[in-house]
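Worksheet for the structure shown next.
A single protein chain has been removed from this complex, and every other one stays in its place.
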Amino acid sequence: MTDLQVATAGNTASSRRKLDSVVVRFAGDSGDGIQVTGGQFTLATALAGNDLATFPDYPAEIRAPVGTTFGVSAFQIHFGDRSVKTAGDAPDTLIAFNPAALKVNLPRLPKGGLLIVDEGSFNERNFKKAEITANPLEDGSLDDYNLIRIDITKRTLEAVKPYGLSQKEGVRCKNFWALGLVYWLYDRDPAPTEEWLKAKFRNNPKIAEANIAAMHAGHAYGETMELDGFGAYTVPPAPIAPGQYRTVTGAEAMAWGLVVAAGLADKEMMFASYPITPASVILHHLARLSDYRVTTFQAEDEIAAVCAAIGASYAGSIGVTSSSGPGIALKGEALGLAVAVELPLVVVNSQRAGPSTGMPTKTEQADLFQAVFGRNGDAPMAVLAVRSPGDAFDVAVEATRIALTYMTPVMILTDGYINNAAEPWKIPDVRNMVAIDAPYHTQAEGFHPFARDPETLARPWAIPGTPGLAHRIGGIERDALTGNISYDPANHQKMTDLRAAKIRGIANSYGPLEMAAGKPGAALTVVGWGSTYGAVNEAVQDLIGEGADIAHVHLRHIWPLHPDLGDVLRRAGRVVVPEMNNGQLLTLLRSEYLIDARPLDQVTGQPFRIGNLKAAFRRHLEA
Amino acid sequence: MTDLQVATAGNTASSRRKLDSVVVRFAGDSGDGIQVTGGQFTLATALAGNDLATFPDYPAEIRAPVGTTFGVSAFQIHFGDRSVKTAGDAPDTLIAFNPAALKVNLPRLPKGGLLIVDEGSFNERNFKKAEITANPLEDGSLDDYNLIRIDITKRTLEAVKPYGLSQKEGVRCKNFWALGLVYWLYDRDPAPTEEWLKAKFRNNPKIAEANIAAMHAGHAYGETMELDGFGAYTVPPAPIAPGQYRTVTGAEAMAWGLVVAAGLADKEMMFASYPITPASVILHHLARLSDYRVTTFQAEDEIAAVCAAIGASYAGSIGVTSSSGPGIALKGEALGLAVAVELPLVVVNSQRAGPSTGMPTKTEQADLFQAVFGRNGDAPMAVLAVRSPGDAFDVAVEATRIALTYMTPVMILTDGYINNAAEPWKIPDVRNMVAIDAPYHTQAEGFHPFARDPETLARPWAIPGTPGLAHRIGGIERDALTGNISYDPANHQKMTDLRAAKIRGIANSYGPLEMAAGKPGAALTVVGWGSTYGAVNEAVQDLIGEGADIAHVHLRHIWPLHPDLGDVLRRAGRVVVPEMNNGQLLTLLRSEYLIDARPLDQVTGQPFRIGNLKAAFRRHLEA
Amino acid sequence: MNIATPVMKRTIKDFTSDQEVRWCPGCGDYAILKAVQKTLVDIDADPDRTVFVSGIGCAARFPYYVSTYGFHTIHGRAPAFATGIKLSNPELDVWLITGDGDALSIGGNHLVHVLRRNVDMQILLFNNEIYGLTKGQYSPTTQKGTRTPSSPQGSVDAPLSATLLALGAGARFVARGIDRLQKDLPGILARAHAHKGASFVEIYQNCIIYNDGVFEGLTEKGIGEDHRILLEHGKPMIFGRNRDKGLVLNHDRLALEVVDLGEGADTGRLLVHDETNKTMASMLAAMEGPDMPVALGVLYCNPDASYEQEVTARENHDRVDADRLNAMLRQGRCWTVGEDGTGSGG
Partner (left out) sequence: MNIATPVMKRTIKDFTSDQEVRWCPGCGDYAILKAVQKTLVDIDADPDRTVFVSGIGCAARFPYYVSTYGFHTIHGRAPAFATGIKLSNPELDVWLITGDGDALSIGGNHLVHVLRRNVDMQILLFNNEIYGLTKGQYSPTTQKGTRTPSSPQGSVDAPLSATLLALGAGARFVARGIDRLQKDLPGILARAHAHKGASFVEIYQNCIIYNDGVFEGLTEKGIGEDHRILLEHGKPMIFGRNRDKGLVLNHDRLALEVVDLGEGADTGRLLVHDETNKTMASMLAAMEGPDMPVALGVLYCNPDASYEQEVTARENHDRVDADRLNAMLRQGRCWTVGEDGTGSGG
């Protein structure tokens, strides 16, 4: 833990205009260091006491040719003096490092928005690469925006001149120049970034100093120049619960959640995976945690990964496997085996736009059907969904708890947006977390591998190596007590019923169903799940603020559904289900509760916009 | 076509007692030729003009030790003077060739039933193998049955003595002795079996003659002996529509349906599969049809099979792949690709009891969820279900027609029961069948691989090798016109909507929704699908006969559902859905129509019994 | 349930489960089961630390018949399960039982990868050159032209060589045995067990129902010995019922040749088996009848570090308590929000 004291934010320039919330978007070439810039701005903003949410927007290509539109990388951050749950519909301020970045991102900027461009990159060569015919700085197409043209490249080179960098190295510092300017603009403290640069370029202090100089120059530029429509702002801190915080991405939180859960169960964890976008980042995080009883295994494919994870569970570890839609599809057969032999397993699906390869870098929620229904035979499976980066931690812990308590596979649905987005996260104290108990068995006397705990219906976990418990399990139907192969019709019916009852029984372990906003019985109840949480919640909160009779229920438990959900939905006037798919949760709710819930689908690979949601909810409220 | 004239059945022995329907069950060791016996009895019965249905009941083991209970093989046939749709709940007559067969099958025989046993096999050695302690022929346990003890082994050996067979060869003829007896019992003509034996043992006439002699001896035994409670029966012919008939198993009918469909489309067929019980038998049938523009490809696994089939479709053939639950699970990812690139494909799933390996030789209908929902992303797929052996032909043709007309994968759900059961089948005249048109494209001018037929929404099928149409397709989201890679949000929404609309539109091609029994608006409407057809229909017909207000709708179209179904179900008093799973069609119906349909699930690996269904329906009628 | 009996030497019965064996009468699998059980006795295996893992097939029913821990998984994936087991608990002694379809058709890739990674286990491939359990379709090792239900005109696919594939995948231990040669099999299996890393043993197995007699030429009394050679490290390559044939290398053709060892023959030219030489192993593995003898015994053994050892050596398996977890969560930049809602970096 790095202990660094920074000035509490918000108590400098009192002349600044106060804003309650701001959305800033940085956009440039993949090589421009946009994500680093965004990361630093995020940290500074967190330290300034604001609540925030971010959205890193990578290009689909690994490294597209410099200056092309498909090589544009962007980072959006939304911060404010109150609870912030999405990266914001539209930026207030857009910083565009080159013509391609401007071309791709301008459509997001509302008229009148602040637009900062690096004039130095607006040249013919770059226009051609971006397939632009006229100079947008000249042709009047930016007249409706609050345009600030600065030759950032030139000013950066001036600022870093003392450090004797090459031209290329010098130009690379321009993101920090711009960051300095934006720090000034929104009253953030550059000190933590200075520290970060020094640590990062420990072995190359010249680079660190040059970047720091560039940042200071940008900051100073803001202070000294008074440009039309370009004033200084401040965003007061948000009322945040006391405690220790950090920023986390969903992938980090998921990795830590799994590790903490294993710790709570006092077990090893075996994480077996095959790389796939956007899931790989969880593997990358865990690969660095081999100090914490974690083995990561990069298998030859997704099938091998899930099988290795099941093998690990069989041998007494917590087996975890992780992939995205196409890879999860490949795991279906083996997941059926895990259901059948009743071993614990956690399966993380970082959803992406489908079908098939689809749009790997884009977000979607269209794997719910696959999770709940996608296996041969009656093979019920518990399914949980993550709603935000920090929530991934809690879901990972709960999923592991369910898997171990009930001796069953659990699937977690998260997505690329959550994996990569960051938010401030109140760090839990593990000492206060409840240990996880699994039905370990060591007693040879009277041991039967399929005798069940009468409450959870879990079978005992008799781990190879335990003296006297040698037994055989497998995918052919098992006798309800001995586990030996059985083709007996009555036994098959019994086992089918037990498997179903065990999974249904998981719902007994849930906490109370909480309303995310509003109260049961509202004229319109919105039921959401997964990463739409922020947008749906902000939209509903806004409408409640406007006096609308609306409520929001957000499901962590996709299967089995929460025991109280039916009640809440039946009391609702109308039920709307916004999803980034063609109505998958909707199908579950309709069949379970026979309520005429209505779809609100968006399948564009883009997150919902709060504005669109509000408009749609209003239509339903008026209908 | 073998043209053989046989006496029309039913006009011999007028002294015989008339029965309207009979169920006979042959049971013996796997090595006793039970299935051959059943097959011959089936043919003779069909030629006698009865309607019939059969159920071959193989052991799970390849070849269990002789005389053990798990090596027992059985064959049940139900025939009558009216429409027969199931192999019957319980046999009227059981022929048991050894103690193990008796032990396993006796529980099925109602008290008072006719029980014929081969006394010759009831010895200590066989009791031990069957794990029987007392001789059931002696210990009174058979008192409640109409027991006929004959030393069939001995009598067979006597009958075949003239042919100089070895003891082992001689004993092997005993199934034909028994068949002869049963032929006499139920007034079947042995002549076709004689012919069959002669053809079968063309190269070993001695064996043919010995078997024929054994059969005649059995027949004569029946004629000459007058045993208590053992009379001769006759079952008059059923009123059968005029036409040419044969018996078919579901696997044969499926194979032929696919071949005929390919012929109707004037295309090659490529059938790619990996062996798996109970699907392999379709592969075996097609492997013998290489004369009919059929290529069968035994792939290295199910994934390779589906991919090869898609490749074949891409190259202009009709790609077909076939498997059972666990293998279909493996195909999920590739099926998503077929949905995405919009190529025709037929996928045959011969369902078996799951989850996981389950009970491979037992029947279940638990892959409906997997068929409709089991893919990543929104990947809608047409799903058809087969209801009886002969129906497999029609479903294969319709599935192929849909696949080619709409350029899309279609899944057929059948099962092991249908694949192996036989029924008389009215052979269609292919000249009267409608040709299948696919959207072939050859015009280079203005060609776009994803331009659509406005009516079907099918994209053109531009087959490699066609001059001027070279183009690229793939699993990444495609531009709605050019098919080039597109990450455009609006395009993704458009393509998602188009894919969904295209599949929904398939429902427009269905014929009218026919009631399988009863009328819309009945107090109880039973909705079935797949191989439960016969049992459900007989049960409903019986109850209608008893005056109950009940109706039966049997779905061929699982997805999309029939456009008229909602209407019918909403008019129903109560809706019950009997399924051999935990309520899978039920979930679809509830979510689609918001009707409180009730489950009637049986997951034992055994077909429904008509009696049980009737009891359950009565309960619902009274509720 | 079997309670370990550590004091006395165990017997075959101690490795026999209570499940009735359900292979076809006369199936070669019975002999292999016996040989494995005998090996378990010989190596003094601990049933409580021994795990048999299998895929699907007749062969794969094996674990049910051995009274150790057993996992009958899904078709073709046993190597992946076994890898997970071994990574999770390297102390377990893992035996993988598979068939030619299970290991070389659907499971070919997992076999390749478990071999190249060199995960410590014994892999026994029961090669009957047919799919037994699914009733007799041709397999990847079926001889070309074989008529089966799925190849009524005779199969067209060229068969794979299991041992050549294993060598191509980088296997460090490759051996071959035959069900009926009971005398040799336990020794080969014990060698496989002694080798740390993935040990691959192909066992020719007769499927009496669907492919009867395909290995008869190798096992038939008398004649068989002329068509097989049992390799021994450091020993000259001599075979034949009268031990009157040998193998030499034809340098020009870079190929093995059979020579007659008549009286006074020049045995100096005879090849001496070097089980660490991969080129030699490949040439031996490729030998096929009728002109060449089929190679049995340990074709190749060239140990290297085993995967699970290397992996676990880099990990810390100490108990992870709440304090360590708390520290983990607090690595990097953190800050504290006080009761008044203001932040302070930490």
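The letters A, B and C name the chains in turn, as written, and every chain counts its residues from 1.
Following the convention adopted for this analysis, a contact is a pair of C-beta atoms (placed from the backbone, for glycine too) under 8 Å apart; a residue touches a chain by one contact, two chains touch by 3 or more.
Small disclaimer: the values here were computed from a predicted structure and weren't measured.
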Partners of the unshown chain among those that are drawn: A, B, C
Which of C:F71, C:W95, C:F239 or C:Y307 contacts the chain that the document leaves out: C:Y307
Of B:P107, B:G140 or B:P242, the residue in touch with the unshown chain: B:P242
Contacting the left-out chain in the complete assembly, out of B:L43, B:L185 or B:A500: B:L43
Candidates C:T39, C:T68, C:S88 or C:N118 - the one touching the absent chain: C:N118
Touching residue (missing chain; options B:T295, B:Q493, B:S509 or B:N612): B:T295
Touch list for chain A against the chain that is not drawn: 61-66, 70, 274-277, 280, 283-284, 287-288, 290, 296, 298, 300-302, 326, 356-357
Contacts of chain C with the absent chain, listed as residue ranges: 105-109, 112-113, 116-118, 140, 153, 156-161, 164-170, 249, 251, 253-255, 274, 277-280, 282-283, 286, 304, 307, 310-311, 314
Footprint left on chain B by the chain that the document does not show: 1-6, 8-10, 43, 46-49, 192, 196, 237-247, 256, 259-260, 262-263, 266, 268, 270, 272, 289-295, 297, 299-301, 303-305, 307-317, 319, 333-334, 337, 341, 427-431, 433, 444, 447, 464-476, 484-485
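Everything that follows uses one rule, which is that only the chains that are shown with their structure count from here on.
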Chain pair with more C-beta contacts, A-C versus B-C: A-C
Distance from the mean Cα position of chain B to that of chain A, given in whole angstrom: 48
Separation of mean Cα positions, chain C and chain B [Å, integer]: 40
Distance between the centres, which are taken as Cα means, of chain C and chain A, whole angstrom: 44
Shared-contact residues (touching 2 or more other chains) in chain A: 303, 333, 337, 341, 474-476
Per-residue overlap in chain C, given as positions that touch at least 2 other chains: 56, 74
